[in-house]
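Have a look at the structure that comes next, please.
Yeah, one chain of the complex is gone here, protein chain that is, but the others are all in their spots.
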Amino acid sequence: MSQSITAYSQIRSSCIKVNGSIEYCDENFITFAEFIKPFFKHLNLGYPKFYKMDPLSKLGFIAAELVFRKINIALYDRNRVGIVLANASSSLDTDLAHQRTIDNRSQYFPSPSVFVYTLPNIMIGEICIRHQLKGENGFLISEKFDSLLLFNYVNELFQHHRVDACLTGWVDLLQERFEALLLFVEPTTKAPAEEPLKVSIPFSAEAMDTLYKIT
Amino acid sequence: MSQSITAYSQIRSSCIKVNGSIEYCDENFITFAEFIKPFFKHLNLGYPKFYKMDPLSKLGFIAAELVFRKINIALYDRNRVGIVLANASSSLDTDLAHQRTIDNRSQYFPSPSVFVYTLPNIMIGEICIRHQLKGENGFLISEKFDSLLLFNYVNELFQHHRVDACLTGWVDLLQERFEALLLFVEPTTKAPAEEPLKVSIPFSAEAMDTLYKIT
Amino acid sequence: MKEVYIAGDNIISSLGFTTTANMDALRSGQIGLNLVTDPTLFPSPLPLSLVDTGVLEEQFREVLTLRGKTDSPQSFTRLEKFFIISIHSALAPLPIVPEDTGTLFVLSTTKGNIELLEVRNKNQFDSRRVFLWEMAHVVRDFFGFAHPPLIVSNACISGIVALVVAFRYLRTGMYEHAVVSGGDILSEFVISGFQSFQSLSPTPCRPYDAGRDGLSLGEGAGTMVLTTDRRLLKGAPVRITGAATSNDANHISGPSRTGEELSLAMLEAMKEAALSPADIGFINAHGTATPFNDEMESKSIALAGLLDVPVNSLKGYWGHTLGAAGVIESVVAVHALEDQLLIRSAGFETPGVPHPIRVISETVEQPMNSCLKTASGFGGCNAAILFERTIP
Partner (left out) sequence: MKEVYIAGDNIISSLGFTTTANMDALRSGQIGLNLVTDPTLFPSPLPLSLVDTGVLEEQFREVLTLRGKTDSPQSFTRLEKFFIISIHSALAPLPIVPEDTGTLFVLSTTKGNIELLEVRNKNQFDSRRVFLWEMAHVVRDFFGFAHPPLIVSNACISGIVALVVAFRYLRTGMYEHAVVSGGDILSEFVISGFQSFQSLSPTPCRPYDAGRDGLSLGEGAGTMVLTTDRRLLKGAPVRITGAATSNDANHISGPSRTGEELSLAMLEAMKEAALSPADIGFINAHGTATPFNDEMESKSIALAGLLDVPVNSLKGYWGHTLGAAGVIESVVAVHALEDQLLIRSAGFETPGVPHPIRVISETVEQPMNSCLKTASGFGGCNAAILFERTIP
């Protein structure tokens, strides 16, 4: 059994790409919020929950959204679609925001809507809610993008027949530095006729490294 | 502005069709449950909630599922996808089941899991949950399939810019007699390139009548 | 797009058989929920809002006479009598006639003649009478409406959906007038079902209160007559100017956790009417007094930016009247606008929802121009409709 990457999205520097094609570029931004808001509006999703998310979840949400524009998720058993993500900074960007709310006892105002995002896998939850994915999930941490870390984890999921398909990749954000690479992985034999928007790249750590470099 | 039917499903007699093609037939069943269970398993959706639904919701759920295999719902603003359904029997099939639980005071056991299905629009709720549709919804009753009733309602939704797309149709079930015709309706201009599984039939009461007759 | 005006209305409830009787009762703070002991409805005493059967029969005979009908009162079910009296009462003072091909008839109900399923009621009527369309046809035939009824059965938002569809059909000119009638009766069927959910309060329900512990059920009917022909109306009629529905897509019997979807409907209705939060005079909300519903509504009101707007629920007066609720509560909303009256939200004492909504705790007069009416129900459905005064 071999797997392929059948859709992927990339967000870095000033561009957003899907299956290798540029969807959006903006060089003139200072914060991540300024960069992503116009693109979110452009997608016209009517998903006001997006505005409540922390920046990390927003980044992962948009990257996942782009992948699922190329995949018809209704064709999959959603209990068997997994999500495995990794990053370097965990939820530190939002941790800093929560810490600020408690630093000063006279201005002590911890907010549950901030605190809930002080876990990196909340991003997985947001993506699962949006696309009703209920399968395996795991969030891993590594100092740098580690293709083998993700490849091994996802490959084992397929070897143990725990998933029919898996969204995997790297979504990292800390203080306005951000990058995302998300891949949809499924068995190579999955009938492509019904989903012509897909690509087909053999799933390997090397392929992930290549896609990460050209992100 | 004109609308088209871009995907449709039909369930009647002993066959299930999508966009006019037969997906499944079974002549040898007595109850609706016997008819639909093998087909649900064949779809391999991994959606155990299905087994808890009442027969009417099961019928609507399957008909909707087939439509959304031809439509990539991730390409739509789900706050602006409506559902307007109609039937003749309301939830009477399940009303009879609830009534049986209270008919005899010595065997009085009303169950919330039955009672909740004694409203026909619960079927709309089940379809909305499955596909995360949050737009306009309405459930109408008519003695017989009434194409003009549904056409007018849905057409007004488009005229008032209340929806970008709408699932509409007839889903009726009472004591083992059942029929469903569901249509996905959207503006004719909607870019078809990204969704080649779609059909394109101008949306009109006449077109609905034709599809109903050949259900 | 045409303007859609409210031309006339009626309410039938435990508080009376006319809009005036009901408005007077609400104004004086009269509660229609009483502890009822009726084993055909429920084995133990329960606070219910019941329509008086003696007055009902008397009123129905009067309508038969006035309409020149020779039918036996026994050939109509309790709910059909509700509808017929209510529609007659709403239409009587108006020059709008059912037989006119420009008149739309919309009927809202959740369970129709459901009590006919009970063993004790078998054989009293043709079994087809439990079909909602058959019941609606009986009402249609009584008045001779030119068109078959448009029947809405969309759980607890049915009444609002019925008004919304009439509003839209009139707005684009498909019809000139609409008679929108909603009703439901109390039955063992419905009470046993809500009881199985453990969602009934042992005392009259208390929307938005910290001590709320479930809903109360009621029965009734309401009618609202709409028209696009202002020449038929005197003074400065109230208009419908926006409406929307939405779905939680979350759970079939519990409300949204976030309230986003109801707020979506509220915001869409306001957008259609081109009104901002500061323009809204009051919100007549659903307010069933179940812990989760009221909590969700407070979140929706906060999300829609309406925390400064006075809010009431009428459920504390006559309980949840299901398919009637959206219509009768809208009739009150329209009259409250006309009378410039904020009606106290009965049963409310101590704030008990997560967001600081402004629940109306005393009935007072106040200048205002619009009311946002909302409803939510099983199946995750939400609806919002906007009533606005016509500035004379």
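Chains: A, B and C, in written order; residue numbering restarts at 1 for each.
As a working rule, a residue touches a chain if its C-beta (ideal position, glycine included) is under 8 Å from a C-beta of that chain, and two chains touch if they have at least 3 such contacts.
Given the structure is predicted, the values throughout are model-derived calculations rather than measurements.
Every visible chain touched by the undisplayed chain in the complete complex is listed here: A, B, C.
In the complete complex, the hidden chain is touched by one of A:V18, A:A63, A:C128 or A:C166, namely A:C128.
Residue C:R257 is the one among C:K2, C:R257 or C:K271 that touches the chain not shown.
Note on the undisplayed chain: of the listed residues A:I16, A:L149, A:A165 or A:L181, the one touching it is A:L149. Within the whole complex, the absent chain has one touching residue among A:L92, A:A165 or A:I201, and that is A:L92. In the full complex, chain C makes contact with the omitted chain through residues 250-251, 254, 257.
Although one chain is not drawn, its touching partners on chain B can still be listed: residues 48-49.
Residues touching the missing chain, restricted to chain A, are 78-79, 83, 88-90, 92, 95-96, 98-99, 101-103, 105, 108, 110-112, 115-116, 118-126, 128-129, 131-143, 149, 152-153, 156-157, 159-160, 162 (touch as defined at the top).
As a convention for this text, only the chains that are shown with their structure count from here on.
In terms of which chains touch, the assembly is arranged so that all chains touch all other chains. Closest to the middle of the protein, by Cα centroid, lies chain B. One finds 46 Å separating the Cα centroids of chain A and chain C.
Multi-chain contact residues, meaning those touching two or more other chains, occur in chain C at positions 264. Within chain B, the positions touching two or more other chains are listed as 78-79, 131-132, 134.
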